[in-house]
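Excluded from the complex is one protein chain; the other protein chains are retained at their positions.
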Amino acid sequence: MDSFILEQIVNGIITGSMYALVAAGMTMIFGVLRAINFAHGEYYMLGTFAAWWVMSHLTSEYSLAIIGGVAIVSVIAVVIGRAVMQRLVGQPFQAGVLATLGLSLILQNVVILAFGGGYKVFSGGWIEPIELGDFGMSQQRVILVGVTVVVFVALEWMVRSTRLGRSIRAVSQNIECCQVNGIDVEQVVRKTFLIGVAIAALSGILTGPINVSIYGGMGESITLKTFAVIVMGGMGNVRGTLIAGLLLGVVESLVAGYIGLQYRDSVGFIALLLMLMLRPHGLFSSKARF
Amino acid sequence: MELEIDNLYAGYGHLDILHGVDLKIRHGEFVTLLGPNGAGKSTLLKSLFGMTTHKGGAIRWKGKDIAGLKPQAMLGHGIAYVPQGRCNFQLMTIDENLEMAAYTIKDGDLKGERDYVYDLFPILQKRRNELAGNMSGGEQQLLEMAMAVLRRPEILLVDEPSVGLSPQAITLVFNELKRLHKGGRTILLVEQNTRKAMEAAERAVVLRLGKVIWDSPCSELSNADLGELFMTGRRATDTATA
Amino acid sequence: MSTTTLDTPRLPAARLATVNWSACALGLAALLAAPLFLGDYYLHAMVLAMIFLLPALGLNLILGYTGMLSLAQGVFFGFGAYVSALMSIHFGTSFIVNLVVAGLAAGLIALPLGIPALRLRDTSFVMCTLGLVVIAQMVSKNWVDLTRGDMGLSGVPRPRIGFGDWAFTVVQAPEYFYLALVIAALAVLGFVALIRSPAGRCMVAIRDNERLAESLGVPTWTYKLLVFMLSAVFAGLGGSLYAHFSTVVSPLVFQAYYSNTILIIVLGGGVGKIPGAVIGSFVFVAVSEALRITPELRMVIYGIVLLGLVFVFPQGLAPLFERFAARIAGIGSDKEVAK
Amino acid sequence: MTADTSMLRIEGLRKNYGAVAALQGVDIEVRRGEVMGLIGPNGSGKSTLFDCCTGLQKSDAGRVLLKGVDITDWPMNRIAREGRFLRSFQKTVVFPTLDCEENLVLAGQMSSFPNVLSTFWIGPSAKRRVIALRKRAKELIEITGLSRVAHLPAGNMSGGQQKLLQFASMLMPEPELILLDEPLAGINPILIEKVIQSIEHANRELGVTFVVIEHNTDVLMNLSHRVVVLHQGAKLADDTPEAVVKNPEVIEAYLGG
Partner (left out) sequence: GDPIKIGIISPMSGPNARYGAFANKGAALAASEINAAGGLLGRKVQLVSGDSQCVPSEGVAATQRMISLEKTPIIIGDICSSVTLAMQPLAEESKVLLVNAASSNPDITYKAGVGGFKWTFRNYPTDEVRAATVLEYSVKNKGFKKFAVLSVDSDYGRGAIKFTKRYLPKYEGAEILSEDYYKDSETDFRTVLSKIRRSGAQAIILYGQADTTPIIARQMLELGLAGKIALVGNGEFNTKDTIAAAPKVMNGAVEAAAWLPEVPAPRSLKFVEDYKKANGGEMPNNHAYTHYDTLQLIAQAIRNAKSAKGEDVRNTLAGIKYESPMGSVTFDDHNQAVLPMALVEIVDAKPVIKGMITTKVDYGTSAK
């Protein structure tokens, strides 16, 4: 029990905030569509690639690439939202699974087609380390954690106090009743999807300089983690997602620190499963969705 | 003539439920729609609100054909619908529910609208910050009606509001319906509680097997007649009418 | 009552499924004759389809008829493959023994896994089964003494059938094809028997409304556990066949590819439909193989096919084929809401 | 009271939902062979009482005895199967993808097969059992007037039709005790007669004990031998129908002026 455990907890929080950030979008999309989004990691990947493309073809300024990347992916999200996601409203759940699996294949392999299958190096970002004694951390990570906090505060506010936020809650509760009250469910789904995807893209861009190597299939493992986080946080629960993300990050980091990296994912999962045994609907399910 | 239904055919998917319904409702009328289970009463209301598959015939609203429009458009035309069974947002407060009901009112005066309904249903105001799901059945029914009334519709379609309510609560709901009617609103009410419905309404329409088989002022119809109508489609006392 | 769409896929089948026996016979006859007309590669692809058919049947049972989305089919598939490979390498047991033991062992291992997993519902259950995949992968990678870790078990012998002098080794594609066909046909028969039994009705009841079923005296938990085990048996059989077919078993059998393929087969074929998994496995293997003409575009087109399927045939391909088969056989198949 | 005449005995049942005290120590005795009415204002805890008796909800305190046997901790399916004790739900629930007949066969199935494993077998004995169940199902469909829609998936039937189907499935396995939660809500007046007749028939001829929650007081008072009134989670009255309708407290709390 020394500074080592502290250091690992900090490491865990840093990793966990990335998990939480990606998962925030997915949990909102799940809330309105009741569909597991198997393609969510792909939007994360698209974000990274969009920023990489902006940096290597338009400008080498990373800060501009953040804006450009989010913008590009948002355009893609608008198209997919219209062409696919909004049509999943009221469809049997297998439609959601198949459609998102299909989307995931398409997005992954279109990127491979367009940019080649080989991995690319994402240069840029603020990677200078900040050193605190023998504990170091790049500026990029500090920014990532900061952005996570901001995004979650904003989401919480949006869901509680804005018209869109309330209608997201309404759609997640009762779709038929939304129709009766004239709430445009499809529009709400589109907007939620756009927000969710934009957040995923943002997290992809912010982690780009940390992950360094980028390739078309990099989203797949993210989807898995994200799914774990949103289940643990209680599906559709924004605050729960943040806490669950951080928790998973810390647990994983302790496992890697004390047992071994190769056991990290599976022990993390076992911890998650044990927790689910105690709270079958996630840590923060209860009544207060969102 | 406010609402004119002319030889309406409608159903679900390729299933026909309504086979040529004819019905005319004047402005400010309180009509109750009765009929055995599965007659298509709910289907008719849903069709008027654009929630079924339209197969043929016309629905004219103030002379305009509105058949086949989307629910949202119906709301825009001043039609509001309170469906069968619970339909509110259980995990939101009454205030929030009303706000969702006002969703389609673009940059409208939400607060004003809300005060207007709270005036109509003072019970709701008392519990405005409670979750809808925690209220009793009668109160939820009132909430749903309030959500429909909020948009100041010209016609209110109400499907079986008395189901599951205690006698007291039923009296409450029907009194409110009568008040709304007095306030000049057109009401089309579907009920199985025929006695209550005929007390409250002016005109009774009986639907059977997807067709209107009876249409008269309530006073011309007794409970015994109604039983025959439901069973055989004819009234015992005079077989000639229809 | 919660209204998640996860455990209540709405299906327009009013009755317990009926089987269009004439269409079945026709299909079987076509398959039996296939080696006369088709080359090795096509037979090979069909063997693959039949290998995937087995775990897909299991998934259809648990997802389509009991309403639980289990991603653990991949686990039992891999488990069956490992059991088969280890038995034949260490004990030199024959193929049939391996097949039976792999199926049973997968069913048995599902028992301790199912007991905790079935406390969960909906997405939590999905998550749990996904967790099992991750854990299985870890075990297979790290239990080096038994599984040889990432080196994998290579050189699993080709299936050997028969006794003594009568035994022969299955090597050629047509031989494999008939072997797989026999196993797949038996599995389909077993599957049909299961869902047409009174227990099949209980499964549908659990899918439709678990609480109501429970209140009518159906011990839902027991049924769910049994179905979970049965679905594992199907997957284990598939895994065994796979091990003897590809001759290599490594932790890669636990990768997402297998779970996803099984899922796509069932969902695309028609979840909760008898012919669903059968049609799904043949069609999707056919599509994926046909697309090999353009290896670069292959997966993109495959994704587009999936997407198109969702919007053109939201209930999967089974209804289409059912209608088609009914016309060919001249016999009404399902009493759908046709009127 | 001996176990012989007691069908269901509820002792000191308590249930809280967070801050809401849905039941606060209720004692009720249901006698063998009677039809008991249960009324009370909305939210008085009637449905919760059913839930706690049948194992759907865990009560916070108190016991439930069925024919003298403590069933408080039994799971729902065991109560239904071994206790021969069924209940219907206030919110109509049916198996939406099965048609009427299958719904009913399923309702009767568990009591006609000896154990779970035997249901996996499709031998002649199983076939015979299912055929017998189908025959009874057809009778009940006839009685409840559902023949016209019997081929539809139950999920596509109208609200009232589903309610009727739910009622029919209660009678299917011929249990000893049935709790009905608003069986007449949304049923048209003609069919109400039929439902009442079926209840009376089952009660008189087969000796089935009923507890009925119903807001249609006119009908309920005629039907029941005894009426219990709940108010805010506590028992307000327990008397003959005649006495209950005159009880000023009940009028105040429930019936209204």
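Each chain gets a letter, A, B, C and D, in the order it is written, and its residues are counted from 1.
Going forward, a residue touches a chain if its C-beta (ideal position, glycine included) is under 8 Å from a C-beta of that chain, and two chains touch if they have at least 3 such contacts.
Quantities reported herein were computed from a predicted structural model and do not represent experimental measurements.
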Touched by the hidden chain, restricted to displayed chains: A, C
Residue of C:60, C:209 or C:250 touching the missing chain in the full complex: C:250
Contacts of chain C with the absent chain, listed as residue ranges: 39-41, 44-45, 48, 51, 141, 149-152, 154-155, 158, 171, 242, 246-248, 250, 252-253, 255, 257-258, 289, 292, 295-296, 298-299
Missing-chain contacts mapped onto chain A: 4, 7-8, 11-12, 14-15, 108-109, 112, 116-119, 121, 123, 127, 129, 131, 134-138, 141, 207, 210-213, 215-218, 220-221, 252-253, 256-257, 260-262, 264-265
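One rule holds for everything that comes next: only the chains that are shown with their structure count from here on.
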Taking each chain's C-alpha mean as its centre, the one farthest from chain A: D
C-D or B-D, whichever has more C-beta pairs in contact: C-D
Chain centre separation (chain C, chain D; CA means) in Å: 41
Mean-CA-position distance for chain C and chain A (Å): 31
Per-residue overlap in chain B, given as positions that touch at least 2 other chains: 15
Residues of chain A engaged with two or more neighbouring chains: 174
Chain D - residues contacting chain B, complex: 20, 39-43, 90-91, 148-149, 156-161, 164, 182, 185-191, 215-217, 254-256
Chain C partner contacts - residues on chain D that touch it in the complex: 54, 56, 75-78, 80-81, 86-87, 89, 91, 93-99, 102, 105-107, 109-111, 113, 116, 119-122, 126, 129-130, 151-153, 155-156, 169, 173
Of chain C, residues touching chain A in the complex: 3-6, 9-11, 69, 116, 119-121, 123-124, 126-128, 130-131, 134-135, 137-138, 141-142, 256, 260, 263-264, 267-268, 271, 296-300, 302-307, 309-311, 314-316
